[in-house]
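The structure's right below; bear with me while I get my questions together.
Missing here is one protein chain; the remaining ones are kept as they sit in the complex.
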Amino acid sequence: MEEPPGDRRPLPPDVRERHAAGELVRGYAFLAPVSAFVAVFVIVPVIGTFAGSLMQDVTFLPKRFLGPGNYRAMLSDPGFWQALRFTCLFTLVSVPLELFLGLAFALLLAHPSRARGLLRACVLIPWAIPAAVSGRIFQLIYNYHYGLANYLAGLIGLSDRPVSWLGSPVGAFAALVTADAWKTTPFVAIILLAGLSGIPGDLYLQAEIDRAGVLRRFTRITLPLLSPVIVVALLFRTIDALRVFDLVFVLTGGGPGGSTNSLSLYGYHYFLSGDFGYGSAVSVALFLIAFGLSVLYVRAGRFARELA
Amino acid sequence: MRLVLSDVGKTFLSLRGPVRAVRDVTLAIGEGELFVLLGPSGCGKSTVLNLAAGLVKPTSGEIRLGGRVVASRDGKVFVPPKERNVAMVFQSYALYPHLTVFENIAFPLRVAGEKKGDIGHAVAQAGKTLGISDILQARPAELSGGQRQRVAIARAIVRKPALFLLDEPLSNLDAGLRASTRGELKRLQRELGVTTLYVTHDQTEAMTLGDRIALLRDGAVVQTGTPRDLYERPETPFAASFIGSTPMNLLKIPVLEEGGNAVLCLGETRLILPPGQAARVRRLGTAGILFGIRPEHVRIARGTADRPVTGTVTSVEDLGRESLLQVRMGEMSLSVLTGDKTVREGETVVLDIPPEEAHFFAEGNGP
Partner (left out) sequence: MSGEGQVRLLYRAGVLGMAVFALGPILYMALTAASVRPDFLSPGTGFEFTAAHFLSVLRTTSLHFPDYLRNSLVVSGISAALCVGIASPAAYAITRLPLPGRMLFLLCILAVSMFPPVSMVSYLFRFMGTLGLINTYAALVLPYTAWILPLSLWILTSYFAQVPADLDRAAVVDGCTRLAALRKVVLPVAAPGIFSTALLAFIFAFNEFLFALMLTTDHAARTVPVGIALFEGLHGEIPWGVVMAASVLTTVPVVLLTLVFQRRIIQGLTRGAVKG
C-alpha cells in the first residue's frame, strides 16, 4: 500500500538545514529595508514616547523618572477629559455621518452612466487636497461676516442674524464635522463602491425574479454582502477620526475655550510648551484607544464573517 | 539529449511540516524520445518537470542531462535553468503580457545575447513553423487560446533546446482543438527530434502521444513502459484503473485449484484459466486476489456461449458508437463496453468473459 500524499515523516536534519540557511536569509533580506525604516522611524519613536511618558521631561527642568506621575496628573486634568470627550464625540458623530453619505454616494456612483469616470474623479477631489486647505476653506465658509454658511442661512431665512459658528462650541463642532465629512466621504464612497462592484449581479437578478422591492434588495443583499467592506471603512475612518489634528489646528485651533481640542492637538500643545513627558502621556492614551479599537474591529469583523 | 533521473526526491517544507512531493524517482529518457509523465493531480508529476528544468532543487538523488550532472544532492551540484538550455511550455502558457508576440518568442534569444539579425530570422522561422507569422505584432491579450498556445510553443522551440518540457499544454484548449493540436505536437516533436518530457493527467493524451509513459502516484513512479505495455500489462490495480478510456473492472473473486487447473468462480460459472494466467495467479497466492477485466473485452453473447455468465443490465450509457453498460451479477457489478445498441435497461444478458484477457493483482494493492 502506498503512503497517502503529504507524508509528514520528520526530515533528516541536513535537509532541514539546507532549507533554513541561504535561501531564507536571502529572502528575508528583501524585507529588511522596510523593517528597518518602520523600526527606526515608527516603532522606536512610539517606544520612546511610551518611555518619555514615564519621565518628568520639561524644558529647563532636570529630567527624572516619574513612573505613573504624568498619567495621574492627566486623569485629574479637566483639559484632558475635555479633549477626550471632544475626540470621542467627534468620532462618534463624523464617522457614522461619513458612512451614511459615503454609502449614498457609492450607490449613486455605481449606477451605470456615461459620465461615470468624470463623476468619480469629481467626488475624489476633496479627498485629494490637503486637510489644511480644506480647513481654511471651511474657516471661510463659517466666517461670521461674509461666509457661505451664514449667507445660505440668510437666503433660506433660517435666521435673521448671522450665526457665530466658530465662536460657539456647538457651532465649531458642527463646522469640524462638516469639514471632515466633506473631506473624507469620498474615501468611504470609493471603498464601498469597490465592495458594491464585488456583489455578483446574478443575486440582484434573482431578487428581481423573486419580486423583491428596491428596499428589500438593499437590506437583504447589498447591506449583508457589503458588511465586511463596511467594517474595513469603519476601521480606517475611526482610527483616522480619533487622531484628527490638522483640520482642528487650522479650522478652530481647538477653540473656542478649548472646547474642540482633540487629543492630538492637546498633546501637541504640551510638546510646544516644552512639557514632553505630559504630552507623551496624552499621546500614549490616544495610541491605546486607537489600538484597542482596531483590535475590537478586527474581532468584530471576523465574528461577523463567521456569522455570515 | 538523454535525461536521467536517479533516486530523485523532493521534500517541501510547509508550516504543517515537510511534504514529500517526489520520492525516489528513477527515469531514463532517451535521445529524441517523447516521454509522458502521467498521473492524477497532486501526484508530483509537475514537480518532476520542475526538477528537470532546474526550477526546483532536488533534496535527494541526481539528475543528468546529456551525460552531465545538472543536479546532485550529494555531489552538491546544481546547474541553474539558464545553463541547462531547456525550454518549457506552461499550462497557463505564461506569455509575457507586456511584450508582443515577436518579443515573446525572441525573449530567450535576447536574454542569451544573440545578434539582432539572427533573432529576427529565428523568430520568423518559428512563427512560420507554427503558422503564426501574421500575428507577430499582436499582444498576448488579443489572441485566442489556441494562438496563445502556439506562441508558447514557438517561444520554446526557437532556441533549439536540449530538452523540451511541456506541462499540461493542452488542458486549457477546448476539446476539438485539443485533438488536432495533439497530433501537431507529435509531428513537431518528431521533426525537431528533441528529447521531450510531457506532463498530463489525461490518459488519452498519454496513450496517443507518448513513446513511453511513466505513471506516477503520490510522488513515486508506479510503472514505466510503452502505452501498449501499460494498457496490456498493468502491474497494479491503480495502473489498471487509470489507463484506458473506461476504467478496468476490478472484482474480488475467489480462485480455486481444481484438478491441476486454476479456476475462477464467477457466480455459478467457473472459468478455467489458461496456463500463463494460472502461473501468475499462483505467484500471487490464490487467497485475496483481485480479478480485472477491461469493459471492452467483455462481450454480450445474447443466446448461448461457451462460458456463459448471466446478469441484469442496470444502466445503459450511449457513447455514440458504443454503449457503456452496467451489468449486475449477484453481489457484483461489471462495466461492459459494447457496440450492440439493442440492449435495454432491465434486460438479462449473457456475458462472455475471455480468461486470456483477465488481469490479476494482489489484493493489498487495492485501487
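Each chain carries a letter (A and B) given by its place in the written order, and its residues are counted from 1.
In the analysis below, a residue touches a chain if its C-beta (ideal position, glycine included) is under 8 Å from a C-beta of that chain, and two chains touch if they have at least 3 such contacts.
Since this is a predicted model, take the numbers as computed values, not measurements.
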{"item": "Which displayed chains the unshown chain touches", "value": "A, B"}
{"item": "Touch with the omitted chain, as defined above, among A:Leu66, A:Leu84, A:Leu99 or A:Ala131", "value": "A:Ala131"}
{"item": "Residue in contact with the excluded chain [from A:Val42, A:Leu92, A:Leu205 or A:Leu223]", "value": "A:Val42"}
{"item": "Positions on chain A contacted by the hidden chain, ascending", "value": "23-24, 27-28, 30-31, 33-34, 37-38, 40-46, 48-49, 52, 101, 104-105, 108, 111, 113, 117, 119-126, 128-141, 143, 145-146, 148, 151, 182, 185-187, 190-191, 193-195, 198, 214, 229, 232-233, 236, 239, 242-243, 245-246, 249-250, 263-264, 267-268, 271, 276, 279-280, 283-284, 286-287, 290-291, 294"}
{"item": "Where the unshown chain meets chain B, residue by residue", "value": "12-13, 15, 50, 53-55, 80-82, 86-88, 90-92, 94, 96-98, 107-108, 111-112, 155, 165"}
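We take it that only the chains that are shown with their structure count from here on.
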{"item": "Where chain A and chain B are represented by their mean Cα positions, the distance between them in whole Å", "value": "57"}
